[in-house]
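Here it is, the structure, as structure tokens.
All protein chains of the complex are present and in place, except for one that has been dropped.
Now for subunit A:
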Amino acid sequence: MTPVHFAFSSTFMLGLAGLAFHRYHLLSALLCLEGMMLSLFIALSLWTLQLDSTTFSSSPMLLLAFSACEASAGLALLVATARTHGTDRLQSLNLLQC
């Protein structure tokens, strides 16, 4: 395991741990998701740089585009949740438990 591999793995794992264990606000969950996607962006960019691969050089941008779409969908859901539930606390998302 190279230092670069360790670095982006631990970044991703920190983001995942935050998403899994810090369940208070939807916004923080979305931020953790974005952090995970950015660590993947770094991983893909460094992979491309390390191998000097031309064919693979568009993949970080594709990843970034998709993660931006995902983040915007998440923010739209944040707005929708704020409108229907009045708050973005994940604790209030409890209508469906029965």
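Operating definition for what follows: a residue touches a chain if its C-beta (ideal position, glycine included) is under 8 Å from a C-beta of that chain, and two chains touch if they have at least 3 such contacts; residues count from 1.
The rule is short, and it goes like this: contacts and distances are computed from a predicted model.
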| item | value |
| --- | --- |
| Candidate names "NADH-ubiquinone oxidoreductase chain 2", "Spermatogenesis-associated protein 17", "Elongator complex protein 6" or "Calcineurin like EF-hand protein 1"; UniProt protein name, chain not shown | "NADH-ubiquinone oxidoreductase chain 2" |
| Residues in subunit A touching the chain absent from view | 2, 5, 8-9, 12, 16, 19, 26, 29, 33, 36-37, 39-40, 43-44, 47, 59, 62-63, 66, 69-70, 73-74, 77, 80-81, 83-85, 93, 95-98 |
